[in-house]
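Left out: one protein chain. Kept in place: all the others.
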Amino acid sequence: MNIIETRDLHKVYEGVVPVHAVNGVDLQIEEGEFTAIVGPSGSGKTTLLNIIGGLDQPSSGNILVDAIDISSLSQNQMIDFRLQNIGFVFQAYNLIPVLTAKENVEFVMLMQKRPKAEREQRTEELLQAVGLGDKINTRPNQLSGGQQQRVAVARALASKPKFVLADEPTANLDSQSTTQLLDIMADLNEKENITFVFSTHDQRVIDRAKRVITLEDGKIVSDERKN
Amino acid sequence: MLLKLAWRNLWRNKRRTLITTASIFVAVILSTFMRSLQEGSYNEMIKNAVSFYSGYIQIHKNGYWDEQKLDNSFEDLDVVKAALSGDKRVTVATPRIESALLISSGEKTHIAQIVGTNPEQEDQLTNLAAKVVEGRYLTSDDQGLMIAAGIAEKLKVGVGDSLILLGQGYHGVSANEIYPIIGIVKYASPLLNKRIMFLPLKEAQEMFVAQEMLTSYAINVENPKQSEKVAQALKAELNSEEYEVMPWTELSPDLIKMIEGDRAGGYLFMAILYVIIGFGIFGTALMMINERQYEFGVMTAIGMKRGKLARLLTLEMVIMAILGVIAGFIAAIPIITYFQFNPITFKGEAAKAYEAFNIAPIIPTMLDFGVIASQALVVLIITLLISIYPILQLLRLDPIKAMRT
Partner (left out) sequence: MISLIAWRNVWRNPLRSGIVGLAIAIGLVSGVFMVSLQFGILESRTRDIIQTQISHIQLHHPQYEKGGETKFILENGPQVFEALSKEPYVKSISARILIPAMLESSKGNFGVELIGVNPEEEAELTLLKDRMVAGDYFKEGRSVGIVIGRKLAEKIGVKVTDENGEDSYNFRRRLVFRFQTASNEISSLRVKVVGVYQTANSLLEEAQVFIQRKDVDHILEIPGEIHEIALITDDRKEFIEEKLTKVNALPAIAGNEGAKVETWSDIAPDIQFFAETIAASSRIIMIIILLALAFGIINTMLMAVLERTRELGMLMSVGMNKLKIFTMIMLETVFLTFIGAPIGLLTGWGLITYFGKQGIDMGVFTEGSEQFGFSSIVYPELPATSYQEIIIMVILTALLSAIYPAYKALQLNPSEAVRAI
């Protein structure tokens, strides 16, 4: 079953020279996929990801998440929809700087109004899973870039989302941290059947992806599945 | 080159520039508003005290102020009239002859100040006709009295009753006369309300047997601020052996003393205000510097000397200060003008207290370009002084560290 489906998606940024950032994208992503969207900078990766995540509105076309057309949601409904269904990992500025690792992960569940016991248990599990069981009370500025991204992954999963969107998650990481992060995500994908969609131009990520969609000038130019 | 760079830097981050400039702008508005309010309240005080009776300037025979008696009166000569009509700043000059007399209703006696005056000019000077509460206002040809309400109450007399005036006229001749009461005026000041009564000038001169003689000219000027200057000019015109010309500051020394005392407190308050707005500007300036650490790091890294960078930043601060101050100056004018014509008005208990004294419960502002300009200058100086700290910090900038943040 398709967890994400876009139909003839267009996004035009108006300006002196209008930019057709997304130009007729039809895309289906199934549950449990581990997909990388790749392409040179300016190819429309981030815009596509933002639209799928409901952070941005398409100029035309539809996005169905779990068969729900999210382009019809109001802004506040959208925020709530994101909270319940989508996990985000950004390139940087992922964490709330004034909260500890544990509080950052717990924050999402708090907004979902989960009971305290569940929050505590899940936070602990998730931080263990990303290998930061010993850093739960550390604030982001005392964590390395790789550790911060791992906390971000833990937080993205905390809300039990239908899928996780990661925008260039490894762009600021060294190779060791990148490998660690990818291991964790791949592991979660394997064991928990969590759907991941990346945008990236990092070869290491592309190598690990099970499906690679290539964008150029806002259009899909290739879509390969690996086994 | 530096100027161009500074200007472009300011435009590059319009929002930040706007916030910093706004803090300077608001500082100018607040401080000019406060000063205008202070000066306005003094003006109102002076107006209350002066325009009720004394006028902004008086001319007497030399020595009259120290010995206020009829014998110290002067002849109403053309020299004086010419001097008065020659000065465009003089809006009205009311001739008066006045002295204290005993007045009696036959049964009750009271002491009052009889003021012989030109009714028309007196009205222009003190808005007297509007204070009539019973009967009518005097005309120059009347042979009757207009008395203050307090006297009427005390003597239990009203319009139509007659009063006996007993006393001394010019050079000791006795001045006794009976006059009917034509009108009653109510004064704001309880003191005047119990003391003052009016006769047309001619009639008073006749009663005092002092034809063509005056004890004073009470003068209003276009702008109260000019009082001293106009007095100086009149003094120069008139023979100082014969006449004394006194501005209100000399006529009411207590008032000026009170205002001076209050102004000292006002300056103290302004100092506090400067500290607060100084902190506000300092905060924004500091934030601006912190936000731009990376940029400064890059600029030093590509070879810009710190001294030059400091000059660039100073230039930016100066431009923002000048923009803020000018904008503040321009915006302050309509605000102050508005509050001049729609003054802050007290309500409730405070208003009642004011009204009990027949003083309008208002504090108007006063639009004075000198005040606004001086405040604008003070804020400009404060801003420039404040820029010193962040600029000193900049001189110690470590580019590597700056670029890492």
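A few comments on the model shown:
Just so it is clear, A and B label the chains in written order, and each chain counts residues from 1 on its own.
The rule is simple: a residue touches a chain if its C-beta (ideal position, glycine included) is under 8 Å from a C-beta of that chain, and two chains touch if they have at least 3 such contacts.
Treat the numbers as computed from the prediction; the structure is a model and nothing was measured.
Among A:K45, A:K135 or A:R155, only A:R155 touches the chain that is left out of the view. In the complete assembly, the contact with the undisplayed chain comes from B:G283, out of B:G158, B:G283, B:G307 or B:G370. Of the listed residues B:L2, B:I178 or B:A264, the one in contact with the hidden chain in the full complex is B:A264. Note that of A:F34, A:F88, A:F163 or A:F196, the residue touching the chain absent from this view is A:F88. Residues touching the missing chain, restricted to chain A, are 46, 50, 53, 55-56, 75-76, 79-80, 82-84, 88, 90, 92-94, 96-99, 103, 106-108, 110-112, 155, 159 (touch as defined at the top).
Along chain B, the points of touch with the absent chain fall at residues 15-16, 19, 22-23, 26-27, 30, 33-34, 37, 66-69, 99-100, 102, 107-113, 154, 167-168, 191, 194-195, 254, 257, 260-261, 264-265, 268-269, 272-273, 275-277, 279-280, 282-284, 286-287, 290-291, 344, 346, 349-350, 352-354, 356-357, 363.
What we mean here is this: only the chains that are shown with their structure count from here on.
Between the CA-based centres of chain A and chain B the separation comes to 69 Å, rounded to the whole angstrom.
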